[in-house]
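The other protein chains are all here in position, but one chain of the complex has been omitted.
Every chain is named by a letter (A, B and C) in the order it is written, and numbering of its residues begins at 1.
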Amino acid sequence: MATIFGSGIRRREDPRLITGLATYTDDVALPGLAYAAFLRSPYAHARITKIDTSAAKAAPGVVAVYTAADLEGKTGTVPCAWNPPNCDLKVPAHPILASDKVRYAGDAVALVVAETRAQARDAIDLIDVDYDPLGAEVDPEKAAQPGAPVFHDDVPGNIGFTWSCGGGDAAAEFERAEVKVKLRIVQQRLLPTAIEPRSAVASYNKGTGQLQLWVTSQNPHIHRFLCSLMLKLPEHRIRVVAPEVGGGFGSKIPAYPDEAAVSFASMQLGRPVKWTEDRSENYKCTIHGRDHVEYVEMCGMKDGRITGIRSTVYAGLGAYASTAGPGIPTILHGLVYSGAYEIPHIAVTVHGVYTSGTPIDAYRGAGRPEAAYLVERLVDTFARAAGKDPAAVRHLNFIPKEKFPHTVATGVTYDSGDYGPALDKALALIDYEGFRRRQAEARTQGKYLGIGIGSYIEICGLGPSQVAGAVGFGAGLYDSAIVRVYPTGVVRVYIGASPHGQGEETTFAQVVAQEFGIPVENIEIVHGDTETTPQGWGTYGSRTTAVCGSAVKIAAQRVKEKARKIAAHLLEASEDDLEWTGTAWQVKGVPGTAKSFGDLALAANVAWNLPAGVEPGLEANAFFDPSNFVYPFGTHVCTVEVDGETGEVHIERYVAVDDCGPHINPVIVQGQIHGGVIQGIGEALQEIAVYDDSGQLLSGTMMDYAVPKASQMPHVETDYTVTPSPVNPLGVKGCGEAGTIVSAAAVVNAVVDALAPLGITHIDKPLTPARVWAAIQAAKGGAR
Amino acid sequence: MKRPVTLQVNGAARTVEVEPRALLVHVLRDELHLTGTHVGCDTSQCGACTVLIDGHAVKSCTTLAVQAEGSAITTIEGLGSPDALHPLQQAFWDKHGLQCGFCTPGVIMTATDLLERNPDPSDEEIRHALEGNYCRCTGYVNIVAAVKAAAATLRAARAAA
Amino acid sequence: MKLSFTGAPEVAAPLAVTWDRLMDPSFVSASAPGVEKVEAIDPEHFKVIVAFGVGAIKVRFHLDVELFDVQAPSHAKMRARGKAPGSTLDVTATIDLSESAPGMTRMAWRADSDVGGTVASVGARLLEGTAKKLTEQFWGDFARRVGAHAAA
Partner (left out) sequence: MIPATFEYIRAGSLAQALALLGSHEDAKVIAGGHSLLPVMKFRMAQPGTLIDIARVPELHGIDRHQGDLRIGAATTYRALLQSRLVSEGFPLLHECVEDIGDVQVRNRGTLGGSLAHCDPNSDLPAVMLVLGAKMVCVSAKGTRTVPAAQFFTSAFSSALQDGELLQEIHLPPLPAGAGTCYHTVAQAASGYAMAGAAVVVTKAGGKVTSAKVALTSSGDIGRVVDTSAFVGSDGGDAALAALGAAASALTDATGDLHAPADYRRHLMGVVTRRAAATALSRAK
């Protein structure tokens, strides 16, 4: 029992998932259910000159057709919930259904509700809309230039904000430095591609005035909050349920106009309405990630010391400011430019730019992979310019272990760290020296072998609420738990976070089991329903275990303390004379006196004999607000062979050494790393959302957007170091995003290393065969 | 223009009135309430909708229910239950071969087909066999481990039989 | 998705005859694959229903067609805006006729199309080859028929 914390037990959520008995949103069946479908704009940017819904309204099975005119005055707009300070953020109105203009290909224009899915779909084709096309521009750098089409009348020039951060004196340092390198980096648009598309089932009871909304959400309480604004319905009349959720990766954080429109329809009709997006709809209308054009520079000394970094970033916001959109390229990006290094001089400028593309919001890692990528690309480029080994440069510049907690030039304070051992372990696992010998040999035979290192830190475990407020995040970042013990000694734990694959039904049960000395089978973790769970802020930003898990632990400790009072009373002993055996309270050194957790659960719940002043029942709640973010770190190393003729990249080995503090369940931690790494490799090698000049998403299906397949991806080798965080009682650092943070950088660094003999210093990801071949051709001076 | 279609679903004859255009996946989910089979794409790529038709893994989003008339359909619900897991289901649980679980039923159905054809697949053969089943959570590492483990279990069972 | 195609077939007919045929919507539409209906609003404006496609693929567009910058007998431009469920099509075409030899006309054309919606985001793989083929087929067929009529 003593080892349940730290044990790789099987997941408790799995039996229902592997037998098809789990309920995802689209599985929700209700009497009288109607089905909704959206008519979406085929143009990226156009004025709507006519909408005629008469034929659709007359079509078989159609219950209602709504356009912006029907919502007028009855609903609000889609809110943006992150307003970073001191950047003059402009948030233009984002209507639930487009009224006068459409601003991206996929913007919703009308909603059809019909008796069946097929009838709703059929009726969409009967709505007649005339558009007057206006200019489109999806590239954030180009959209920021004079003369670009303007997408919002109240945002002339399309610049939604200009944000800066830094420390030291970068301008002076770049004057003084001996070695300077610069890169132009494009961090392409990515499609999050949770395999479960988004879905919403809204059921409004006109009698009670209550709306119940099942929705694919990573954060039902945030959804409740934002839906109340969109629907002008008080929050206490909304119950949001995130049932089983089939992956999110950030894309199910935002409140979308879709669930508001579906809820509106249910409120109008007084019957339940279901909508589930198609994949092609998902690719057009669910948020995208990344989308930066970056001009970045690094400087330092010939001995390999890095002294400065600066950047100008054009970060696409897309057509509208999504829920967390503006916070990602700023707070979650600019503040971590120091990476794992001591860099005294940092200057970051980020322009958030409205474009005519799908809105950009959080995608796994959200801002931090972009930062890690540019920092690690720069470190490699700098090392090459300084004539130093890239591993040695990293070692030289790592923040030393004894300096933690350490405040970097951007002003954030890293909680704890010991970066060298992770790098050394990764290099040893991959046999760095041996590879370098093999590489030298291969080069003599005209083969392109490369090795890439990525060392990272990330800022996660979001985070202190006070900081959330200070950085303009329109929510709290504490989390919560209620631990409720039943008379028979079994336990339900209600949590504010909303896991959707990360396994907290298991890890949190392990935390509680460890506290109470009971089997995990006696504990159920309840999440995802605002009706039963305490206020929390959801699952994203690798925060669930660090923040909500801590609340679980504290609530469990409170329960245990109450049990101790009762035990002392029953044993007629002083509380101070009791000791916890691991499964029971007993008088110190007197095993025969043990009151097991089960005994005390019964005693508390029947309340026949409680100490004076102690209320019946055995439950406690806790709201945990951490004192700081957590900063996981690690080093990933990747070896590749590049086919110089076809441009194909083959990953030979991929080694990830991560430090996310102690592991409550090491198997689950490893699984999180595996998945994160493969997402990063997909980003490095094959994933890109391609738009044409007219703002059409050309990679609009899985036929053209290359989600990594089993046959394409390498085995991922994992190892760990363990450095506890001092900022939460579990000491954990979060592992959900860790795998993704630096994996793209490691892969691209490896490919550039392979091609270095040709003089290639950078290739923009994704490193598709065509791009790699083109870079080789250009380097060889071949005709392109 | 609905018409009756009879399918042998998980061992039982089921007759449903459907339009010819009804996709098998929609009939399974909406008419027969077998919601373990999922829809993840439009283009026959992701494999979340994979079921067995007459023992062969098929994407039920690219099959009309009328095409499957008279065929034996096996869905994840028919493979095993929490009390009686199929060796593949057991192995996915044991090896942490799933996270959000959305793709998992389809992956397991395809793996069932693989292990019928090839009782002792290599890692590479497993990865090739699963290229029509996308998983965004696991990075496939533990899926491969799970299929290998299930293959071993099934081989042992066959040897014992 | 933007597509641009050009061509310059030789027409075995005098320039004036070729020009007259070009200005005759029923003659023109007989060359256009998939045209189902042409309705003349006035000499410069037409409503056209056309089913574009190859093999099993067929998308029916309703087009508003406008002739402009018409300089008889050698130059005209055409603008068409079309919609199909979920998809859009915007085309601008330029035609310049010149006498290449006595009784022969060189018909230089250029067509710039912009396709949007489902056809662009789903059908891009199918689109370019198909559109090129259809466009070239149209002008080739038109040139051949003008010549045939002139000879007849």
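Operating definition for what follows: a contact is a pair of C-beta atoms (placed from the backbone, for glycine too) under 8 Å apart; a residue touches a chain by one contact, two chains touch by 3 or more.
As the structure is a prediction and not an experimental result, all values here were calculated from the model.
Colleague: The chain left out here touches which displayed chains?
Modeller: The undisplayed chain, in the complete complex, is in contact with A, B, C.
Colleague: Looking at the full complex, which residue from A:13, A:26, A:70 or A:122 touches the chain that isn't shown here?
Modeller: A:122
Colleague: Which of A:648, A:693, A:717 or A:764 sits in contact with the chain that's absent?
Modeller: A:648
Colleague: Using the definition of touch stated at the top, determine which of A:135, A:157, A:405 or A:769 touches the missing chain.
Modeller: Only one of A:135, A:157, A:405 or A:769 touches the chain omitted from view, namely A:769.
Colleague: Which positions on chain C touch the chain that was left off?
Modeller: Residues of chain C in touch with the missing chain: 53-59, 85-86, 118-119, 122-126, 128-130, 132-133.
Colleague: When the complex is taken as a whole, what residues of chain A touch the one chain not shown?
Modeller: Output for chain A: 117-118, 121-122, 125, 278-280, 645-648, 685-686, 690, 698-699, 702-707, 709, 712, 768-770, 773-774, 784.
Colleague: Tell me where the left-out chain touches chain B, residue by residue.
Modeller: Chain B touches the chain not shown through residues 1, 19-21, 23, 26, 39, 42-45, 47, 50, 53, 56-59, 61-64, 66-67, 69, 110, 113-114, 129-133.
Going forward, only the chains that are shown with their structure count from here on.
Colleague: Centroid from C-alpha atoms only, then distance chain A to chain B, rounded to Å. What do you get?
Modeller: One centre to the other, that is 29 Å.
Colleague: Nearest whole angstrom, what separates the Cα centre of chain B from the Cα centre of chain C?
Modeller: Computed from C-alpha means, the inter-chain centre distance equals 49 Å.
Colleague: Which residue numbers or ranges of chain C touch two or more of the other chains?
Modeller: Those would be 122.
Colleague: Out of chain B, which residues touch more than one other chain, so two or more?
Modeller: Expected reply: 43.
Colleague: What does chain A use to touch chain B in their complex?
Modeller: For chain A paired with chain B, touching residues are 8, 10-11, 13-24, 26-27, 29, 117-118, 193-197, 244-247, 249, 276, 278-280, 500-503, 667-668, 670-672, 674-679, 701-703, 707-713, 715-716, 739.
Colleague: Which of the residues in chain C end up touching chain A in this complex?
Modeller: Interface residues on the chain C side: 1-2, 83, 85-88, 90, 114-118, 120-122, 124-125.
Colleague: What residues on chain B touch chain A, complex-wise?
Modeller: Against chain A, chain B makes touches at 19, 21-22, 26, 29-30, 33-43, 45-46, 48, 75-77, 79-82, 85, 89, 92-94, 96, 98-105, 108, 123, 126-128, 130-131, 133-144.
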